[in-house]
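Attaching a single structure in structure tokens format; questions to follow.
A single protein chain has been removed from this complex, and every other one stays in its place.
As written, the chain order gives the labels A, B and C, with residue 1 at the start of each chain.
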Amino acid sequence: MMKTEAGEAFRSRVRSFLDRELGEGWPGIGALTPEERAVFRGRWREALREERLLAPTWPEEFGGGGLGLAEQAILQAELVEAGVPVLPLDTDQFAFTLIGPTLLHWGTPEQKARFLPRMLTAEDRWAQGYSEPGAGSDLFALSTRAVLDGDEWVVNGQKVWQTAAQDANWIFALVRTEPGESRGRGISMLLIPIDQPGVEVRPIRTITGEDEFCEVFFTDARTAADNIVGPRGAGSKVALTLLGFERGSASGALYAGYRIELDRLVALVRDRGLDQTDWVRDRIAQAHLRLEMLRYLGERNLAGALSGAPPGPESSIIKLYESEYHAQITELALELLGDDAVAWSGEPGVAHLGPDPLGSPSSPAAWIRQFLTSRAATIYGGSSEIQRNTLGEQVLGLPREPRPVQEAR
Amino acid sequence: MMKTEAGEAFRSRVRSFLDRELGEGWPGIGALTPEERAVFRGRWREALREERLLAPTWPEEFGGGGLGLAEQAILQAELVEAGVPVLPLDTDQFAFTLIGPTLLHWGTPEQKARFLPRMLTAEDRWAQGYSEPGAGSDLFALSTRAVLDGDEWVVNGQKVWQTAAQDANWIFALVRTEPGESRGRGISMLLIPIDQPGVEVRPIRTITGEDEFCEVFFTDARTAADNIVGPRGAGSKVALTLLGFERGSASGALYAGYRIELDRLVALVRDRGLDQTDWVRDRIAQAHLRLEMLRYLGERNLAGALSGAPPGPESSIIKLYESEYHAQITELALELLGDDAVAWSGEPGVAHLGPDPLGSPSSPAAWIRQFLTSRAATIYGGSSEIQRNTLGEQVLGLPREPRPVQEAR
Amino acid sequence: MNTQAERDELRSVVRSFLESAQDLAAVRTALEHGHDAKTWTRLTGELGLGAVGLPESHGGTGASLGDLVAVTEELGRLLDPGPYLPSLVLAARLLTAAGGQEDLVAELAEGRRVATFVAAADDGTPLAAREQDGALVVSGVAPAVVHGATADILVVVADLDGAPTVVLVESGAPGVEVQPLPAVDGTRPLAAVRLTDAPATVVAAGAAARAALAETLCSARIALAAELVGVAQGALDLTTAYAKERQQFGRAIGSFQAIKHRLVDVMMEVEASRTLVRRAAEAVDEADPRAEELSRLCKAAASEAALLAGKASVQVHGAIGFTWEHDAHLFLKRAMGASRLLGSARDHRQHIAALLLDGHAATLEESR
Partner (left out) sequence: MNTQAERDELRSVVRSFLESAQDLAAVRTALEHGHDAKTWTRLTGELGLGAVGLPESHGGTGASLGDLVAVTEELGRLLDPGPYLPSLVLAARLLTAAGGQEDLVAELAEGRRVATFVAAADDGTPLAAREQDGALVVSGVAPAVVHGATADILVVVADLDGAPTVVLVESGAPGVEVQPLPAVDGTRPLAAVRLTDAPATVVAAGAAARAALAETLCSARIALAAELVGVAQGALDLTTAYAKERQQFGRAIGSFQAIKHRLVDVMMEVEASRTLVRRAAEAVDEADPRAEELSRLCKAAASEAALLAGKASVQVHGAIGFTWEHDAHLFLKRAMGASRLLGSARDHRQHIAALLLDGHAATLEESR
């Protein structure tokens, strides 16, 4: 990665900030107890916000940092390397990587002024409402509907696979508003307050035994008519716009996170006296190789974005590489643990998705959890099968599958 | 495998025959020079025929042995283990595993009396005419056609991927005889003499640099009207009948052949001082495991056939296992050879398809050839992809792919 | 020994019983509260399935491992949470092989008492035994004992003056400490067992103990491999049914090659492993010298097949397969646990490599 003077100056600023806030000997958030972690998250979010690093690329008028993509990439990588969260609350990822950028692009001036600052203060905490039971990887096969009743939308239906909806008080949802239109064309994006009688949030327990997902039920739920993002019926376009935002800026953070994890795995190898075992050496070298591939694919993606080059296949490739890398590395971890991989012993892990942060334990419990959650990475946000279809069709130009006969008629 | 008294008595008979014919210290056909091999094949075929073991399950009236499936299985395994060919000439596989059994099932008494004995004497040497350029795994997408002109069929078209057609004087071919019908329904199986002006055989050089395949061109080629096998238009049914014949009887021979190969690979491991190298040990153990799986799947298949149980998924599974096993084992061989795998050095290998027989060299040239020919095993006789479709649909009951829109209309 | 038809009948007895008495909802109850004692006594005593594979001298139906694997495969397919493996496959068979103990084995077979197998590692690494005041006492730690917290009796492998010894320890005896573990596979509870001068009774010692242990572990690997085949088959059945029903992009997802071929790959491993398990059981029943080798081969194959099937099940089900409420993870976790028990695939491949490459080739030569 080409280093620039401005970039390095910004990096110094971030490091000074980190030194100031974290002090000497900060072990990484993974080393805290769950209670300490909750306290730290609040304090740390406040520090980021005051430094205007919570939404670094947003305009300053909304509380953002007014920075560019390059700075954001540096910031995120530095934070992950230092063992502090980029987005401290679970709801923050939906606010700052999804609905916030969407509003910046599609929102009315009123929507921006109203919603963006409240994301920064966490007065509004956001959940995502895309998936529905039965829709799966087919994003636009949805049936939650909204009808305009005077100056309010009335929403009925069900959303599922929400993470963090327990803590949220707003949800942005794709709903069917133009019943005559089929599939992608009749959908709008609405912003809906959760704290109302028509919205019920129920937790879903996951494979790890934790309540990490939610279902959200809408029963005559209401939201103001102007809480629509973009034009009526343009919801699928609005939702897809998101995919282009912040291209590549997270790649440094992604790499840093997985590097911290691989370091932890190498330490486990040494602790167990397996560092001279041939198959372990080969697998570790292979993991290192795959991780470096992921790293430079990310850098290339970011460099392309910074230079204004049209998007290449990197983003989809990175997603596939990442999910498969993580499934493999956590499988290796269980193999290294051997007979200890049969019980959730030791300190529990920390991250909901993705690798555990700096300071996290290298216990059977933590690795088993990573193994199980890594199973989800090949499902979330478009299964690996769908990603491969997309790459095959869009990058290689291979023909699409023929449509089923029913549809063709 | 349950051993029976009758079976063991037959095995003793085969072994005595082998002792008598081969004498002490027979090293396996793989150890002969190409010239010695050609001479041996002729002599050996004569010995098998005289012992009525060339077509062991055919009725004695046609020169067969009148034996059952169980004896055939024992015979084939014993021959392969002893390092002698089951079917000495390249054309014999088409005669004895394809057209011969087909004629026994579908042929008229006149056809049986005329053709079967001449297969035994090798007066008639057979080639197979199924595939066409452009048809690939889609067996019935063929366009070679035949029209009845008086008491003769007149054949025009092209067949390809013939092995051994250079040495053949007859070909059995699937041709389109009922032009009104589509795909599978308009096809008949004809028997066509090759030694006529309307038939031209051209060699095709393969990936190994050898002329192993042929193309056969029919230009107003002629054959007698009664050289049709089964009813007109029933060719696809006739061809598919073949797949059920001799279920499982070759599995012991299959195992013996691959065991001989794996023994040769283990010897290579020792020769190269790699027998204490961890990854080599793991791969050899894995190869042994896969081979034993193949072995017992084969025994189960044969046992099912002998007990009259309906066919299970074993045959298709065995074909997939076998082709993937062979691709893997030959890749391992090249890895073991290391830098020696870059040149065709040493004695050349022996087998066209499948593992080299007993006594064959363990040279780079032989293993490279095996590596390359093993690439074909996942293509021949229905690609691995097609096999997986078939298994998914017929065994698991998964739905077929939707037909393309064009066809549905 | 039964014919394959009789075994298929045995298999369907187990299947019908479990399908009616203990569906996956009941298995989930066991995750929280342990296995249902009543189901266990019905399975063993009433249906007589506890007696399968044990000699008639010990109240069994005949010492056929082929029969036993028909039972354990079905137990795996329906994720039975009871103590069949520790009590009947390990403890009862070890006692039987060691000689005597007919009454205790009969009690285990009838489900009146439950035993488990205790060693420092599940390859039979011994704990330490010594004489104290004329009686035998045992000390040491077994880090992960199957059903350790609920067993009445511990069948312990111990070392007495350098000789392997099989001893009995009552779970309520002084010096027995049992600490339940948070097992990944909740359908098979684990506990750490620490013995501190726990009073013990000798069952067998020396060469007899060594032979009994080897024979038992060989059979147990095969029975557990059969269970893993069942687990893999159960996961495959669940996933195949889903792939037929579940529609996406206007078609059943099982019509997509990516799904179809993946399930075929699972099916192939299941079929091949099942075949190998049955051959291995036959080898034991025929006293074939290859039994030991085949037990390792089939345990390696079935372990990998079950993991493959469990992972495919979660993946093909998509997000629903990632929820606790869906059953896919129960199969994956059972595979994760059982694939490690009695040696992983890699462990067994190492043994096989030694047979093939370190000059112990006699049994392999025999195989041809």
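In the analysis below, a contact is a pair of C-beta atoms (placed from the backbone, for glycine too) under 8 Å apart; a residue touches a chain by one contact, two chains touch by 3 or more.
In this text the structure is predicted, and so the values were computed from the model without any measurement.
Although one chain is not drawn, the whole complex shows that of A:Ala141, A:Met293, A:Leu306 or A:Leu353 it is A:Met293 that touches it. Among A:Arg15, A:Arg205, A:Arg232 or A:Arg388, the one in contact with the hidden chain is A:Arg388. Among B:Gln72, B:Ser131, B:Gln158 or B:Ser362, the one in contact with the hidden chain is B:Ser131.
Remark: the omitted chain is touched by one listed residue; of A:Arg41, A:Arg176 or A:Arg259 this is A:Arg259. Within chain B, the residues in touch with the undisplayed chain are 131, 133, 136-138, 141, 160-161, 204-207, 209, 213, 279, 334-335, 338-339, 341-345, 365, 368, 372, 375-376, 378-380, 383-385, 388, 401, 403-404, 406-407. Chain C meets the missing chain through residues 256-258, 261. Where chain A meets the omitted chain, the residues involved are 81, 256, 259, 266, 269-270, 275-276, 281-282, 284-286, 288-289, 292-294, 296-297, 299-300, 313-314, 317, 320-321, 385, 388-389, 391-393, 395-402.
Here, only the chains that are shown with their structure count from here on.
Comparing each chain's Cα centroid with the centroid of every protein Cα atom identifies chain C as the most central.
The mean-CA centres of chain A and chain B are about 54 angstrom from one another, to the nearest whole unit.
Centre to centre, using the average C-alpha position, chain B and chain C are separated by 41 Å. For chain A, the set of residues that touch two or more other chains comprises 279, 401, 403-404.
In chain C, the residues that reach two or more other chains under the touch definition are 251, 256, 259, 346.
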